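Mind having a look at this structure? Questions to follow.
Here the complex is missing one protein chain, while the rest keep their positions.
For clarity, chains are labelled A and B in written order, and residue numbers in each chain start from 1.
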Amino acid sequence: MAVVFDRPKSLTDAKFHYCPGCHHGIIHRLVAEVLDELGLQDRTVGIAPVGCAVFAYDYFDVDCIEAAHGRAPAVATGVKRTRPDTIVFSYQGDGDLASIGMAEIVHAAARSENITVIFVNNAIYGMTGGQMAPTTLIGQKTTTSPLGRKSELTGYPIKVCELLATLPGATYLARTSVHDPKNVRQTKEAIKKAFQLQVEGKGFSLVEVLSACPTNWHMKPVQALDFIKNDMMNYFPLGQFKSPEEAK
Amino acid sequence: MSKVLMKGNEVIGEAAIKAGCRYFFGYPITPQSELPEYLSRRLPEIGGVYLQAESEVAAINMVYGAAATGVRVMTSSSSPGISLKQEGISYIAGSELPCIIVNIMRGGPGLGGIQPSQSDYFQATRGGGHGDYYLIVLAPASVQEIADLVKKGFDLAEKYRNPVMILGDGMLGQMMEPVDFGVETSGDSFDKSWATTGKNGRKKSNIVNSLYLKPEELEVHNRELEKKYLEIKSKETMAESYLTKDAEIVVAAYGMTARIAKSAVDMAREEGIRAGVFRPITLWPYPEKELNAATVSAKGVLTVEMSLGQMVEDVKLSLNGRLPVEFYGRVGGMVPTARAIFEEIKRMSEKFGGVK
Partner (left out) sequence: MLKQIMIAGFGGQGIMSMGQLMVYSGMIEGKEVAWIPSYGPEMRGGTANCSVSISDDPISSPHVTEPDILIAMNNPSLDKFEMSVKNGGVIFINSSLIDRKIKRKDVKVYYISANDKATELGDVRVANMVMLGALLKIDKLVKIDSIMESLKKVLSKSKHHLLPLNAQALEIGAREIGNN
């Protein structure tokens, strides 16, 4: 009997610890599939974040380094600059990348570090229990914005792709979503393109993936998909914000 | 053997190169900028990488990533910048990675000043960041010793997979003395099977990590670190004793301050006062045994530092009440003079009934 669906080689057989309806599992799988398809597993070093994906090193069957909160792009830089033949990716959430690690991500992009960043934006701090994130939408309730995020108090959600697109060093920037199969496929294409560009030595690539956190959003998984589609995508439009053709 | 005349800060850079270090990540700060400037010229010449990071925080995390791949890597800064690096240093210690961190100390707290100081002793010798860990801390007192200790530092870092700190002050960094770099070395003989460079056919992936959520597992990790620290303590202490054999007053000082103390002791000897200098070269592990051996004839110990009194605590702990310990310090970037230390020696010699 032919095998039609299997675990990618670049994933271990460890069971994901993620909550029901969480999209980290899908995104992990997409990254692993891409590494398999491009034949990169053996030369890849992954940089795990602080946040829900902190155990990414248990799931990806590649060499991994656990970074401090927000510092993954700097750690990735250290690896890539000493071992240019490795394929280096960081996997970061919104608190990690867009709050505490804003300097590191901006400067990695500015230097056009030849790395790939998988940026999972679920508009909330998941691991610490649902606090407000730099990408939390206006009006969105979190444990630290219990009445809904107010711009007067905490300003506005940060659009990372748009922000980084102003930097000549950013080679490829795309925002995708994984709320339905079509978008999952498009996310995979974007991730593949990002890694492909790294293989070609083209410089900094980042894929921002809008994803669900039903647990901390206090929604059923299906409702959470609607939240991505109706609310998040309204503020964070999908698309390509920088292509290698228009880089520099 | 050929000697060249170089500044302390530049010697740190050249010695690192001679030890096989090809990677440097840093951020400018006075009074150590000659070091990154030197390496920004030299490293590209030999196929290395010099990268100016966006902050000290980023620089130490680049070091963390680079060290994880098994290469010899270094960063440098001065006091306020070293405070910023503490997060990364704690991760490097927790993940058991080798590297060298240079601290050319300046006065603090806060922004402080830019003149020489030794006020980061506590930070350097007590880990510095969060968690139970130690750095191996080496304190050179001459430009030649900088070269020797940078080389030795890389070996110690790799032997124990532990970060090493070179602790100096602005005066040492700016000073020019002749230096002989000796033979070139590299880290090739050390085991690097743990390095994260891609699996390259390896069955199991390598993971560099300091996260152990289960307390049972973290305790095992902490106990393993403890074992390593005890081994370093028993094997790696270094110190110099100057005229201590018959000394009634022993001056304990490190780095440039120890050089000045030697001049003070020379003055004291001329006046018939039996004085000597004990100079720890490793500040952690502290050379306890060596201090006790250097003070067998002593009636008192004078600790001299460019701080309000930090190493003096280790002197007291090492002597464990056996001898009276007094302290003389200058702070804020002021450097103690040989004359002032000599006066302190004289006073102590009279106080503790020294035979003239």
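The criterion applied here is as follows: a contact is a pair of C-beta atoms (placed from the backbone, for glycine too) under 8 Å apart; a residue touches a chain by one contact, two chains touch by 3 or more.
What you see is a predicted model, and the numbers here were worked out from it, not measured in a lab.
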Visible contact partners (per top-of-document touch definition) of the missing chain: B
Residue of B:Ala124, B:Ile146 or B:Met256 in touch with the missing chain, whole complex considered: B:Met256
Chain not shown: contacting residue from B:Pro44, B:Gly131 or B:Pro178: B:Pro178
In subunit B, positions touching the absent partner: 3, 5, 30-31, 114-115, 143, 170-171, 174-178, 256, 259-263, 265-266, 335, 337-339
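Just so it is clear, only the chains that are shown with their structure count from here on.
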Centroid spacing, where centroids are CA-atom means, of subunit A and subunit B in whole angstrom: 40
Residues of subunit B defined as touching subunit A within the complex: 23, 25, 49, 51, 53-55, 57-59, 61-69, 71, 73, 87-88, 91, 95, 196-201, 205-211
Touching residues on subunit A, where the partner in the complex is subunit B: 41-45, 47, 54, 57, 60-68, 71, 74-79, 81-83, 85-87, 103-104, 106-107
